[in-house]
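All protein chains of the complex are present and in place, except for one that has been dropped.
Each chain gets a letter, A and B, in the order it is written, and its residues are counted from 1.
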Amino acid sequence: MGVTQKLGNMGVVTMRLEDAVNWARTRAMWPLLFGLACCAIEMMSTQASNYDMSRFGMELNRPSPRQSDLMIVAGRLSRKMAPVLRQLYDQMPDPKWVLAMGDCASCAGVFNNYAIVQGVDEIVPVDVYVAGCPPRPEQLIHGVLTLHQRVMQEQLTKWV
Amino acid sequence: MTRLDESQWEGDLETLRGLVSERAFTGETMVLNMGPQHPSTHGVLRVILELEGEQIVNCIPDVGYLHTGIEKTMESKKYEQALVLTDRKDYLNNLGNNLTYCLAIEKLCDLDVPPRAQYMRVILAELSRIQSHLVWLGTHALDLGAMSVMLYCFRERERILDMFEMLSGQRMMTSYIRPGGLWRDIVPEFEPALRDFLNYFPAKVDDYERILTENPLWIDRTQGIGFISAEDAIRYGCSGPVLRGSGVNWDIRKAIPYSSYDHFEFDVPLGQHGDVYDRYMVRIQEMRQSVRIIQQAIDNLPGGPFRSQNRKYVPPPRSELGHSMEAVIHHFKLWTEGFRPPKGEVYVRTESPRGELGCYLVSDGGPKPWRVHFRTPSFVHLSAMPVMTRGYLIADVVGIIGSIDITLGDCDR
Partner (left out) sequence: MTTFEQRTAAAKIIQDALPHAIERVYEFRGDVTLVVKPAYIVEVCRFCRDSAELQFDMFSGVSGVDYYPDSPRFALVYHLYSLRNNVSIELKAFVEDDDEPSIDSVTEVYPAANWFEREILDMFGVTINNHPDPRRILTPADWEGHPLRKDYPLGYETVQFSFNFDEVNKHKPYAKE
């Protein structure tokens, strides 16, 4: 992991291709603007100046799924919205990751009833779950950094 | 990639027959979907726009994408357990929702609230109003292009959330206002932090006004847009800044004072033209008036208990449990079964930052509410949105949605 060799004074370093690709992917992961409910407000707080998310490369929130690689499902997913979520996930190009922010996205939280999907992982495969109702900005940042660690361990399985 | 089957929202134009004009079926006008996932719809709102070129012929809002079944879930929980769910309904005005629900329970049970708790409730409701207006201003300005205002507003909001965290341990979903008063007494760090905030905040509102109020770009994008007349606003049931922006003087804090609002002096800002700009000015002035109310409340905060002493509804403090048998019995009864209000129904109105928030509570004498219905301002204002949008350009829709200040959790519950 990391730089394997520095070749003298030529200004060249060598590292494995996987590490280079994963490093690039984590340092500029663009989230899809997908705030649903209360967690979206905490997500906006995290993007604001006090708990800045742009220091992790996530400054640009892309409204279009075709231009983003991370979907932060922030908030409770109702049954009416579920097909929309799936369609947006399908529209995102590979490589893509999903972060389930908050209790409602992870497991429906307080709402154990007919109207809320009991966990977003029924619709899309989730990589990181962040607990909290709503999670504090520091918790969300911890979730994002955990995702970065996971991405750094990924293997290159296909040439994209 | 999975292929979706015919889900209802992907339907064809036939489903809209009767809602869009006949010209849409001949192709003269275009039907555009401003979908549930959109950067400017402030949540999951779907708007179906019928356009003639760039001009809007009709606009049909489609809600329900955040329907959570809160009212049905509250019917299966005890009264105090159900309070936790009210925070999540209008998630930008958590304490206001708590307050409305608690006022309904107190009216139903004829429960007294000590003056200290009433003044604290006023302070918290006004802080919640300021915090909600800050989010409104940040997102509204961001949609119309003024991006730096959002960062400024959220910076101020952090200070208010810090104060909420001091009191209750939670930034947003505090559940701090309970039936009978407050959850616990205010901590000593709260008052200096609040006074500090009150000294610091009015200058910030002046900053926002300096950026926006006389800015020709802002004026061009907001004046004359999204007009609703006073008669139409009353007919469509609008309240709050939407109604006051059109010149109708109705503020529930003045008309039907609750929680000792009549002890405080404050003005109610009114607009004249009923457009987006006037609603913006009304809310900016409301922030200043809220600071005034909080200043009066914190200067005159009475001492005394922070929660009612009626042990049939309010649990006793832990210190009493050691030496009083009645306290133990009350504690046991409240925790296992919950309190039983008398049979009846009440309707309570409060002024939320969005408008009139009403709670209709029906009790059958049991420990769980029989029916809780929240009359939410965002629901009503969205039904009045077509009136405000017809005839304007598609670029104005974003400004109009922002000026109505909707919260989809409030609308769909």
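Everything that follows uses one rule, which is that a residue touches a chain if its C-beta (ideal position, glycine included) is under 8 Å from a C-beta of that chain, and two chains touch if they have at least 3 such contacts.
On a predicted model such as this, the values are computed, not experimentally measured, just so you know.
**Q** Pick out which of B:G53, B:G169, B:G344 or B:G391 touches the chain that's been left out of the picture.
**A** B:G344
**Q** Which residue, B:L108, B:I130, B:V242 or B:V314, contacts the hidden chain when the whole complex is considered?
**A** Among B:L108, B:I130, B:V242 or B:V314, only B:L108 touches the chain that is not shown.
**Q** Out of A:E18, A:D52 or A:D121, which touches the unshown chain?
**A** Reading the full complex, the residue touching the unseen chain is A:D121.
**Q** Pick out the residues on subunit A that sit against the missing chain.
**A** On the subunit A side, contact with the omitted chain comes from 79-80, 107, 112-115, 118-119, 121-125.
**Q** Footprint of the hidden chain on subunit B, which residues?
**A** Touch with the absent chain occurs at residues 2, 8-9, 15, 18-19, 63-64, 67, 69, 71-73, 76, 107-108, 110, 234-237, 239, 248, 250, 255-256, 344-347, 349, 356, 358, 360, 362, 370-371, 373, 375, 379-380, 382-384, 412-413.
Here, only the chains that are shown with their structure count from here on.
**Q** From the C-alpha centre of subunit A to that of subunit B, how far is it in Å?
**A** Roughly 29 Å separates the two chain centres.
**Q** Within their complex, state which residues of subunit B touch subunit A.
**A** So the residues of subunit B in touch with subunit A come to 1-2, 4, 7, 9-10, 35-39, 43-44, 64-70, 72-73, 84-85, 88, 91-92, 135, 138-139, 150-151, 154-155, 157-158, 161, 171-173, 408-409, 412.
**Q** Which residues, counting only subunit A, touch subunit B once they are in their complex?
**A** By the definition above, subunit A touches subunit B via 33-38, 40-42, 44-45, 48-50, 61, 63, 75-76, 78, 80-81, 83-84, 86-88, 90, 110-116, 133-134, 136.
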